[in-house]
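Starting off with a structure, shown below.
Note that one protein chain of the assembly has been removed; the remaining protein chains are unaltered in position.
Residue numbering begins at 1 within each chain, and the chains themselves are lettered A and B in the order written.
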Amino acid sequence: MLQSFHFSFAAMGCPCALHLEAEHEQAAQQAFTIAETELRRLDRKYSHYRDDSLIAEIADLAGSGRSLTVDDETAALLDFAASLHQQSAGLFDITTGALTHLWDLRSGSIPDAAAIAEALRHVGWQRLQWQRPELSVPVAGMRLDLGGIVKEYAADRVAQLCRDAGFSHGMVDLGGDLAVIGAHADGSAWRIGIKSPDARNYATAHIDISAGGLATSGDYERCLIVDGRRYSHIIDPRSGQPIESFASVSVSAPSCLVAGAAATMAMLLGTVNGANWLQELGLPHLCLSRLPE
Amino acid sequence: MKPLKKSPKPASAPVVPTCSSAPLRILLGAAAALSVSAVHAVVDAPPDPSVESDAAAADQGQKTRTSYRYSEYDEDPQTGRVIGSRERYFVRAHQFRLDQSIGERAALALSGTHEVMSGSSPWYVLPGANGDLIQVLSGASIRDTRRELVATLVTDPTLPDHNTYSASISDEDDYKSLALGFERAQALAPQLTLGYGLSYSDDSLDPTDAIEQNRIEHANKNTASGFASLAWVLDRSSVLQAGVQLTRHDGYLSDPYKQVAVGTDVLRDARPDLRLQTAAIVRYRRAFADANAALHLDYRYVHDDWSIQSHSIELGWYQSLGKDWRLVPSLRYYSQSAADFYSAFFVDSPGRHASSDFRLSAYGAVSGKLNLRKRFGDWEFSIGAERYRSNEHYALGSANDIVPGLVSFTRFFAGFDYGFD
Partner (left out) sequence: MRTERSTKFKLLLLPLLLVLGACASTTTVQPWERGRLARWDMQWQPDALEGAMADHVKFSKEGTSGHLGAAGGGCGCN
């Protein structure tokens, strides 16, 4: 008889949870340790807030003329980012660090045009030289932000490591990015409530998933509000302006990574193109928009 | 609550898409390259040596690190007129260190030193008949062993704010020391880190041959010390630190083995039983990313109430050569003024305090060091040499009196560091 266990913890700057059905507590604890260790490893490697992370090392590379030989894992993440950049005609871009920084969520003010123009000079995947496994960043001040991929990838990794360790029923939740280890022991799917953009604790809708992942991209968790106007945390790398889009997009896919990429892409494309693109993609999705005020 | 509308096509319940659209195939294809399980091996793999821009960051990530150094310290023979042996100190030392991180919460370091000293040491100076100086040294070779153990615990070593607790014990045939220390680093602002700490040491002396040589039989001394420093991140390649250390020594601060020639008598070395010392220190580090090198510049000014002032400046260049080699040349200059009760010898009664210890005289010293390091996977081998010369003429300021006992030495060292997870 399997019991269910829930672990709540913080990792990668967001509230996380591990839901598990296991024989006994020690087994569940083992899965939790696996999850924690893996998340700490990825956080350490890709953090923006550590001076010994790979991201810091890459920032140090910018404008130096040197190149860095990256490990296989980073190379695969960069390849994935390259593919998304190509598919989205430049909308999906992991080099928007300088812009994101400008639209600092905590600053409470909007940046001026000159600052945006300056930041745009340090943005653009095409400015990178990525020839697997060699990376060089010719433009000084440019930096990479893998935040849009790593959290989803981490969810998939934790789910896979738990499966490798013999767990078959459970789910990983990294701040709303979910990866299923396996359906409930009775074979039923995990029922996920999608939060309403305006009422935090109220589920607007439910999505059932029994495999793969579910990711949500939205402006309600992280957004800048100036004079009553919402500025999304999703910035168009071509104009340097926040994107007017859905309140949130949730996508379920064979992996959390794909779900996250699809959700972000739909947000970037905006309400009309985003909805069409999701239709064409054919993945189960849920888009929430605000009515015009 | 704002009204919401659902998108034209809200998601229904299906779990796995039944049809695979062209964009989805591309998306899935791109994600497939990032196989979550294929990377598994990377987790336990040693740090990738192909990361060339920063071979160094890797060795700090290791959970366990052991280090060993062997060194030989050899002082030049005593020159000029001597009574006793010209053969000065020779020290063979073994040092061990174990660094162990205990999760993210703590890091423990244990280091041990075992050194065997032999040779003779300067006792006092006699004036010669024709105005020259005669250095009197211990005749028979002294032999002593020193063992030291230092334990250091750092809590939350990866956080900007962290504490360091240390305890050390040092034991010789004739000298024992027990010390405790506390340090704290605290981020005041993103660019600015405050450091401060206190330490206390309790030392006891039991000189050998005390009765025969008219030495003190037993004595104690204590040292209390405090420091405060500020470190600035100046830009992405440089850091500057400045700080002050205050030290208070009290108890028997004389050297039980040293003597002083006063007229025709030879008396014990006699120093005040209190010494207050202030050190002001500035350290600068600058990385030269293109040259794959770093510059170290350290300056220290010390002032004490025995009226000694000293300046020392040290310049180091840390050069990485390719992925595995490092070459570290460094130069140091030191100069100090004399203690107000120092003299090579005294013609008549000097007052309460008198010392002829060359370490309290006015002199300067120049030294150069070269260290070569080579990595082999998790191992790093280190070999180096230092040459140190001191001379009364190297001191800053006007011409100084001759100090016969000043020391010059050559030091060789070799060892390794080995780190693993």
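Operating definition for what follows: contacts are C-beta pairs under 8 Å (C-beta built on N, C-alpha and C of every residue); 3 or more make two chains touch, one makes a residue touch a chain.
Predicted model, so just to flag it, every value in this text is computed and none were measured.
The shown chains contacted by the absent chain are A, B, with contact judged over the whole complex.
Of the candidate positions B:A22, B:I83, B:L198 or B:L274, contact with the unshown chain belongs to B:L198.
Between the chain not shown and the residues B:V82, B:A106, B:A210 or B:A242, the one that touches is B:A242.
Note on the undisplayed chain: of the listed residues B:R92, B:H114, B:H303 or B:H353, the one touching it is B:H303. Which of B:L27, B:M117, B:I134 or B:A344 touches the hidden chain is settled by the complete complex: it is B:M117.
The hidden chain makes contact, of the residues B:H162, B:R283 or B:H353, with B:R283.
Counting over the whole complex, subunit B has residues 54-57, 59-60, 67-69, 71, 73, 89, 93, 95, 97, 109, 111, 113, 117, 121, 142, 144, 146, 148, 150, 164, 166, 168-170, 172, 174-175, 177-179, 181-183, 190-191, 195, 197-199, 201-203, 205, 221, 223, 225, 227, 229-230, 232-237, 239-243, 245, 247, 255, 257-258, 277, 279-283, 285, 287, 289, 293-294, 300-304, 307-310, 318, 320, 326, 334, 336, 339, 359-361, 365, 369, 371, 382, 384, 386, 388, 390, 407, 409, 411, 413, 415 touching the chain that is not drawn.
Although one chain is not shown, part of subunit A still touches it, namely residues 47-53, 55-60, 101, 143.
In this text, only the chains that are shown with their structure count from here on.
Remark: subunit A and subunit B have CA centroids separated by 45 Å (rounded to whole angstrom).
Contacts from subunit B toward subunit A in the complex involve residues 1-17, 19-24, 26-31, 33-40, 42-43, 48, 50-54, 57, 60-61, 104, 158, 236, 289-290. Contacts from subunit A toward subunit B in the complex involve residues 38, 40-41, 50, 52, 57, 59-61, 64-66, 68-73, 76-77, 79-80, 83-84, 87, 133, 153, 156-157, 159-161, 164, 189, 196-199, 204-205, 207-212, 246-247, 250, 252-255, 257-258, 261-262, 275, 277-291, 293.
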